[in-house]
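Complex shown without one protein chain; remaining protein chains in place.
By written order: A, B and C. Residues from 1 in each chain.
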Amino acid sequence: MTPKVGWIGLGLIGKPMARRLANAGLAMTVWNRAASKAEELVPLGARPAATAREAAAASEVLFTCVSDPPALEAVLFGPEGALEGLGAGSVLVDCSTISPALARRIAAACAERGAEFLEAPITGGTWGAEKGELVFLIGGEAATLDRVRPVLAHLGKKLFHLGPHGAGQTVKLAMNLLYALEVQALAEALALVAGAGIGAEKLLDVLASSMGRAPVLDVKAPMMTSGNYAPSFPLRLMHKDLGLALDLANHLGVPLPATAAARETYSAVKGASAEDVDYAAVRRFWRQ
Amino acid sequence: MTPKVGWIGLGLIGKPMARRLANAGLAMTVWNRAASKAEELVPLGARPAATAREAAAASEVLFTCVSDPPALEAVLFGPEGALEGLGAGSVLVDCSTISPALARRIAAACAERGAEFLEAPITGGTWGAEKGELVFLIGGEAATLDRVRPVLAHLGKKLFHLGPHGAGQTVKLAMNLLYALEVQALAEALALVAGAGIGAEKLLDVLASSMGRAPVLDVKAPMMTSGNYAPSFPLRLMHKDLGLALDLANHLGVPLPATAAARETYSAVKGASAEDVDYAAVRRFWRQ
Amino acid sequence: MTPKVGWIGLGLIGKPMARRLANAGLAMTVWNRAASKAEELVPLGARPAATAREAAAASEVLFTCVSDPPALEAVLFGPEGALEGLGAGSVLVDCSTISPALARRIAAACAERGAEFLEAPITGGTWGAEKGELVFLIGGEAATLDRVRPVLAHLGKKLFHLGPHGAGQTVKLAMNLLYALEVQALAEALALVAGAGIGAEKLLDVLASSMGRAPVLDVKAPMMTSGNYAPSFPLRLMHKDLGLALDLANHLGVPLPATAAARETYSAVKGASAEDVDYAAVRRFWRQ
Partner (left out) sequence: MTPKVGWIGLGLIGKPMARRLANAGLAMTVWNRAASKAEELVPLGARPAATAREAAAASEVLFTCVSDPPALEAVLFGPEGALEGLGAGSVLVDCSTISPALARRIAAACAERGAEFLEAPITGGTWGAEKGELVFLIGGEAATLDRVRPVLAHLGKKLFHLGPHGAGQTVKLAMNLLYALEVQALAEALALVAGAGIGAEKLLDVLASSMGRAPVLDVKAPMMTSGNYAPSFPLRLMHKDLGLALDLANHLGVPLPATAAARETYSAVKGASAEDVDYAAVRRFWRQ
């Protein structure tokens, strides 16, 4: 009795997620702004939809997984958008990282149509998406979560139910500012030792046996020393999330001084980088 | 054939270190500005000296372990200071966190007297000092390190030889800014979720299973949620070390934007805290 | 041959502007979200409209002057919004401070209807609005500006034509970040001398005869020393403009480190202030 699933957004994270569901044998309708990506899933049994609205109309559980708030607003609220297609009793699950305010607006729009909404931003990256080991940070009703839990089980190893609509996105933004500042911390520490003429490996040796070690730094440190910034989590998206975190904090009147300082260094690197780079490339702020 | 050891500085870290050496049976002369602390080591066989100079004169290997650069300058260069007592062929090992410039000045002053100098700032805290599991970040000659290695073996589990005089302090300052920014990252993330009305435990649950987890955060998070900031590493010392890191970076012309932003929050909390608190109390910047 | 004028937005700045035009004998239609404010202009000959759309339909030159981008989007693009009422050949002049991107979107929407658009954010405050001594920072076509110049002459002493659509808002945001940082500079300088136990008047005496004096500081300094922050330019609006400036800069990849740091202090004061205060109240960040 698995539900009919719709999927909108087949990017770096969305595509491997959708592929897992298709491989698991779920009936799927898929739509992507660039239609060619939807075609890639046809051999796995997925049916391409002509519009986001059509994908929504064909689904009991509809996933959206796009890169930023404007993209999500377009696929939901734009012409031929998904919201118009959502049937009463269906569930919309959004895996994008957006503002809590937008999440609450979507929840209200779903409720008007008799549909339910779950915000479910994720961590774990492409690797986690492929292996079904994502972590979901969920905001919404527990009953809604229970309805989609069997589907999410194909995608993730952990589901954190963090509170009502907005709570999932808030914690997601808090986690991402924490990641960004940890990586900034490493970048500043490396800039200091480099400026003093000391090799990065000296610092990294000490870090590895210290209380400051963190898995994210184990992953990013080699990028910083090699200068190979092939994107795992693109800097432009981390920069966007820092903007969302600061927007939220400024709305709440909560000062975030180090996050604000870090955001400007990510901004400078974004402005100076022609190609897509991992957010570890914040190290380039010091021209390395 | 263990050397005669002198010890200057019997604070939170220095006393357990000195006690380990005394317990190991080494012949020790000790001096502390507040003499009562030196008396505590007498039952273990240590001999109290009347002045820093006298402690130095009685030692083949002299350790200093004090809280900040002015304190170290006083015990080394002040009246009846240790430097005047250092004999030719002796070794001075300083475990304080100071500027690389001061480390190089001490090295030069030792050389003038025919003595050798090793900078050996430590990480690992009181707990590591008591267990003999400190980590030493060493700058100086390898031959000097080899001479004192048998003594250091009683105190630490790891010795990182990081380069010439100044390199140990530089890496120490880089590590401490990294710690301070990691803890600041957690504080800002918690301030954001608190401002949004979400419990700290929600964020901490997610953090615990994320790539952002770090041992230092495992230790500091409970302090931040309980508001119990009994000092493990005092905020005033972390604030001092951030100042040393920024002094060094500004001397080198290396901008450290997030470190500079964080330092001001540590400063605000220092200014507002009557009692001695752990540096996790940076969370109080948001009046928690 | 003066044109029929419409006016939307009768707040602290908009009302005195509209009143000047009505007093000058121009035929006016006015609309405000809170209708009572429109009624106040009836004795001067203005005709209240029932909706923004109706005000637009009755006008050859339509002014909008509202507090922030969402308010402007609502009156222009919302139900019964002004855009639907704009006739071919009419001119929309917006005096709000918004993002350059929104200005360009409005320009495009006007062009679709055969109307022209001029962005014309202002400086000079309530006082300048009452005296007709505002400064307009204009973006758009020179020909459009020439068409409305006779109307603007009643309102302002200076018109700066800064370039195409977006340029007026960009310069406005740059000016506002400059004001905010100048006031922040004074607030930090006063915090330092206060922390050292020196009276504010000592610093202000020196400032008054220095190269650092600025008219904006002459106005804000007495607020800071008296603690009377009756809003001339509300902190919440300056905070909003700093957000727009940072959004623009981050979009462009231009780091603004001091602006970002200042924005967080404005945010903290906004979060801690129950009442509406002038942006000079950033001094309260230090609990004065």
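Everything that follows uses one rule, which is that a residue touches a chain if its C-beta (ideal position, glycine included) is under 8 Å from a C-beta of that chain, and two chains touch if they have at least 3 such contacts.
Predicted model only: the values in this text are computed from it and were never measured.
> In the complete complex, which positions of subunit C touch the hidden chain?
Residues 100, 123, 135, 137, 158, 160, 162-163, 166-167, 170-171, 173-175, 177-179, 181-182, 184-186, 188-196, 198, 202-203, 205-207, 209-217, 219, 245, 248-249, 252-262, 264-265, 286 of subunit C touch the chain that is not shown.
> Provide the residue numbers of subunit B that touch the chain removed from this figure.
239, 243, 246-247, 249-250, 252-257, 260-261, 263-265, 267-268, 270-272
Here is the rule we use: only the chains that are shown with their structure count from here on.
> Copies subunit A, subunit C: same or different interface, half of numbers shared as the threshold?
Same-residue interface.
> So, what's the distance in Å between the C-alpha centres of subunit B and subunit A?
Those two chain centres are 40 Å apart.
> Between subunit B and subunit C, what is the separation of their C-alpha centroids in Å?
Taking the average C-alpha coordinate of subunit B and of subunit C, the gap between them is 53 Å.
> Averaged over CA atoms, how far is the centre of subunit A from the centre of subunit C? Could you give it in whole Å?
36
> For subunit C, which residues are shared contacts with two or more other chains?
257, 261, 271
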